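Subset of chains shown; positions unchanged.
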Amino acid sequence: MERLPKFTAAAVQAAPIFLDRKATVEKACHLIKEAGKNGAALAVFPEAYIPTFPYWPRALPHPDRELSLDVYAQLYEEAVEIPSPEVDQLCAAAKEAGIYVIVGMTEREIGVSATMFNTLLFIHKSGEVLGKHRKLVPTFEERCIWGQGDGSDLRVYPTEVGKLSGLICGNNLMTLVKYALLAKGEQIHAAVWPSLGRMKNYVDLCSRNYALEGQVFVIVSSGYITEDMVPDTFSLKKKTHWDVAGGSGIVGPNGEYVAGLVYDRKEIIYADIDLRDIVKNKAIHDVVGHYARPDVVSLLLREEPYSLIQEMKPKGKKELLEDSNGRSLPFNNRAPNR
Amino acid sequence: MERLPKFTAAAVQAAPIFLDRKATVEKACHLIKEAGKNGAALAVFPEAYIPTFPYWPRALPHPDRELSLDVYAQLYEEAVEIPSPEVDQLCAAAKEAGIYVIVGMTEREIGVSATMFNTLLFIHKSGEVLGKHRKLVPTFEERCIWGQGDGSDLRVYPTEVGKLSGLICGNNLMTLVKYALLAKGEQIHAAVWPSLGRMKNYVDLCSRNYALEGQVFVIVSSGYITEDMVPDTFSLKKKTHWDVAGGSGIVGPNGEYVAGLVYDRKEIIYADIDLRDIVKNKAIHDVVGHYARPDVVSLLLREEPYSLIQEMKPKGKKELLEDSNGRSLPFNNRAPNR
Amino acid sequence: MERLPKFTAAAVQAAPIFLDRKATVEKACHLIKEAGKNGAALAVFPEAYIPTFPYWPRALPHPDRELSLDVYAQLYEEAVEIPSPEVDQLCAAAKEAGIYVIVGMTEREIGVSATMFNTLLFIHKSGEVLGKHRKLVPTFEERCIWGQGDGSDLRVYPTEVGKLSGLICGNNLMTLVKYALLAKGEQIHAAVWPSLGRMKNYVDLCSRNYALEGQVFVIVSSGYITEDMVPDTFSLKKKTHWDVAGGSGIVGPNGEYVAGLVYDRKEIIYADIDLRDIVKNKAIHDVVGHYARPDVVSLLLREEPYSLIQEMKPKGKKELLEDSNGRSLPFNNRAPNR
């Protein structure tokens, strides 16, 4: 008789090495290996963990504006490129530990703009990058830091431990985006947050409801940092309210916590996940199966990435002169030249 | 200087007169007037309140099957037709009280099938029917009682107290259906439930999250009944577990309770609603505004009702299928042939 | 507490006065009144009862061909026009008896052709004609007698005793025609037959299945005649095999007989009909309600009558819908761009 798989998941609640990409990547690698040793098959890190979530005010009132631009450039210089040696390092750690890793980072675009993105990186336990997801709508003044992602990376990754995906912070409340992942078969959802004092209600409610509504497991990973971890040389240190208490844990498909939420300390939170629990909850309420009404409502999704430039195909080309059946078109059906 | 409106809403937690349409309608009219006298501008009744939610097991194991068919016919005979004198009575009460009313009922289709629907009726304070909504997916064994609605009644009703709509029980967790209402501008959402002991987590979590995710007010109305209210002559009385404790209240657009949830007693729960709270929450997270990405995800909605029969149009009549702008008409807008 | 209606139905198994319109109408009036006196609220007569079902061979081998043409003319002369004094007479009888009547007849078209139709006439208990239905496909060599009806009379008549309709002989097996009536809410179905020895299996199987499949009551009325009732002067008497044993009765919505089938004698068969039985059967299998899939399959029905002449519409309108090559334009060229 067959049985659905079980495994151990880990929600990592840890502090970065402040605004230092290389050091934070090294710390992340260390934590990945620790989670692997403790039996986890999957580890999830907080939002924008590398090099450090921008907890500071990003749009200072004039005349302090110059300060925020300076810190913008500082973050840009420490942001991660994908691919890059630092990504390779994370992949190597995942391979060594033999676990799947989902880790938040500030990504900078390679080669065109100086725009950064709030990105979640998915790594296979074999050490390959599975893919990445860029936050679709940065929240409130985060829009002064990160650009917007598009629909090309709303993907779900089939793995040995189930189908993985994740969303970042307030994007977990974007109704249609949520459904894009569920409708692709998501089973294990990483919900990553920066953690801010005022967010406790959000994180709890939205994570448990995501699990209940989607009949999935939700691994919640929230940032953690204390004021003493911030160097005094950091220009916005005193202008920032460092209420970053964490809030990480794991929710089952019935909307109840399996572990956590843990607050106010660094910790790797572990929980055993049994995929059979998904089936039992879907027996009554399968939001992408018998409890859906695709005849009445379905999701229209644009997966094509945006591009600043598209290739112009000259009209003079011969294939214009034939219709899809290879028949020559009468002249007056041809597109005018200009 | 302008200001957004405020009003008082009422979540009615009351018992029906068991399986008696006329008597329950009278009781509902009484409660509507009471709510009006107490200053409410809107009253919401529980799921399938008239003539009584089918708390009993609907699909008894063979050889008790005949019992459940008998009770099916009993419910059918007491079910409400729309329109009907009982609906007129409810409308008259709403008019007398001067309040908007949303009330759950088992509706029976007029004239074709013997199929019943789990329906929410929306009544204007002027005494007109605003519309009705049929539950899209009955939950689990409810599928032995009610048929499925379609997308033609996924509507939002603009009123003096804001834009009203509602969903029934587990349908509040149907991701895309939820978005259909939000995207139509819903501000006040009626979430009606039967109330069953095992549902407490559902009702609490899903109602608060709906409010938070949609930045709307949610008026939760759950059924209430005790075993002694059920006549001993009711054939399934002893086969039923009467754990119907209610659970009604009102949630604000930040996901926090304004009033309730109230359990274990009949009560009309009142709360003051200030639409400005919606704006303040939407400042940060407007799921149908600046926090949406309609360029990436949008909702495909079929509003055309289903019909068993469609009119066959002979060739000469082709122009009938288009409006004066040459656009194809939905079937139900077409002029009847004869 | 409300309850669905009950009444008594009558299936009339009787012989006509051979090929004599006036006499057969009088006999029918007599039987209508008898049924009324016996408490029936509805009486159903056999197929083509007036003036007599053409049991004889209608397409004799050449050189006997002339004989069949002669008898065709004889039938034409005795056929019923609608309206006509004979129809008025039937209506008056129905009114006097206070019952609904469904009666089969050979109808001749008024004023244009010499085509006859196999028609079912529906009479209200108030003495008004409700409507008529012409057999859509005459069976086999019947096509030498009757023309084809159209979809304009596929109607269901709401009455005090439920929604009435009916089909003639093999037309009861026309899948889509059957559904046209069911989808219009038919509850009491008249299935009329001529009765022929070889048909027993047909009548039994098809009538019971109609009831089961549609969850309706079926009143089966089959013709009855014996050779001695046929005047020796009738030219085809000896060429005809008079095996017309009847076969009438009433089937409930579970496919079981409530009364009959009665064979080999004239008799009015009565049965009590309780519409609640329809609801109980539809609880499990409502073919036009919860057990239909109008999103996947629906019926395309042409209700417009055929006509030999239609109004010619000048080209000016038509050109709009075609391009210069006479090809129909795609829709999106018709609609304005924005």
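By written order: A, B and C. Residues from 1 in each chain.
Basically, contacts are C-beta pairs under 8 Å (C-beta built on N, C-alpha and C of every residue); 3 or more make two chains touch, one makes a residue touch a chain.
What you see is a predicted model, and the numbers here were worked out from it, not measured in a lab.
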Q) With 3 identical chains placed here, what is the total number of copies in the full complex of this structure file? A) 6
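Note that only the chains that are shown with their structure count from here on.
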Q | Chain centre separation in whole Å, for subunit C relative to subunit B (CA means) | A | 43
Q. At what distance in angstrom does the C-alpha mean of subunit B lie from that of subunit A?
A. 36
Q.
By the touch rule stated above, which residues of subunit C touch at least two different other chains?
A. 295
Q: Report the residues of subunit C in contact with subunit B in the complex, numbered from low to high.
A: 1-4, 151, 158, 163, 179-180, 183-185, 215, 276, 278-280, 282-284, 286, 288-290, 292, 294-295, 298-304, 310, 313, 317, 321, 331, 334-336
**Q.** Of all residues in subunit B, those that touch subunit C in their complex
**A.** 20-21, 68-70, 72-73, 76-78, 109, 111-115, 143-144, 146-148, 306-312, 314, 316, 318-319, 322, 325-328, 337-338
Q | Touching residues (chain side subunit B, partner subunit A) in the complex | A | 136-137, 139-140, 148, 150-151, 154, 170, 173-180, 182, 201-202, 205-206, 208-209, 212-214, 254-256, 283-285, 287, 290-293, 295-302
